[in-house]
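Please read through the structure below; I'll follow up with questions.
Here the complex is missing one protein chain, while the rest keep their positions.
Now for chain A:
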């Protein structure tokens, strides 16, 4: 564990991604402590351009966009992380069960996984979100998580079913170890690197999903997320008003967060799968 961490630090791609991510996270966590104003307070006229007081101008309601952005990034990252945890956990459980148990359980779970890979998760996300009246950001995150597990499940299953027939697993079985114990000590360590990578990717796609669903107007209520800022900008026609500050910073923030996560993933990928190092 410590060893792979040491290798990770030497990967420029991973460090770049992690660096960007940590700096952004620190900024959005610390800034609201310094500027304790309410981000939803209307303090200026609509669509004021950036100035020394309003670093990113004001939106259609005359709210401070920089402050909104800080809270938005916070919510988006939180939603992404929670969605990532749920998606990875569900995918891991289904993948392990189907790969390790095999037989009819495997057939059943694999079919379910394949079916949910084909049905766009985006659609299920819309159908559930439309039906829930009071969506908090936690609810949105959980919905995203439970609609995006199939990828992880498929990959975990593939790796588990090949690991199951390795000698060390057979030995553990003969030694009379219980199934949970075999899974935790003989299988999990081998797929740990993959699970971490899957989590990073799921987090990135969770952030993108939140932004998409919020853009459609199905985002969480009573909160600010990057997608919601974009939705406001679009609904109140900020582009037509020429107010680039109302949507470009939010758009770039989404791109920057996902980019940093993808970078971390690529860095890890190159370390754990030496074959794709160029």
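To be clear about the criterion, a residue touches a chain if its C-beta (ideal position, glycine included) is under 8 Å from a C-beta of that chain, and two chains touch if they have at least 3 such contacts; residues count from 1.
Rule of thumb we're sticking to: contacts and distances are computed from a predicted model.
**Student:** When one chain of this assembly is omitted, its UniProt record names it as which of these: "Copper-containing nitrite reductase", "Peptide ABC transporter permease", "Cytochrome c oxidase polypeptide IV" or "Oligopeptide-binding protein OppA"?
**Tutor:** Missing chain, UniProt protein name: "Peptide ABC transporter permease".
**Student:** One chain isn't shown here. Among A:9, A:33, A:104 or A:118, which residue touches it?
**Tutor:** Touching the chain that is not displayed is residue A:118.
**Student:** Given the contact definition stated above, which residue among A:52, A:133 or A:222 touches the chain not shown here?
**Tutor:** Going through A:52, A:133 or A:222 one by one, A:133 is the residue touching the chain not shown.
**Student:** Contacts of chain A with the missing chain: which residues?
**Tutor:** Residues 111, 114-115, 117-124, 126-128, 130-133, 204, 208, 211-212, 215-218, 230, 233-234, 239-240, 242, 244, 247-248, 251-252, 254-256, 258-259, 261-263, 266, 275-278 of chain A touch the chain that is not shown.
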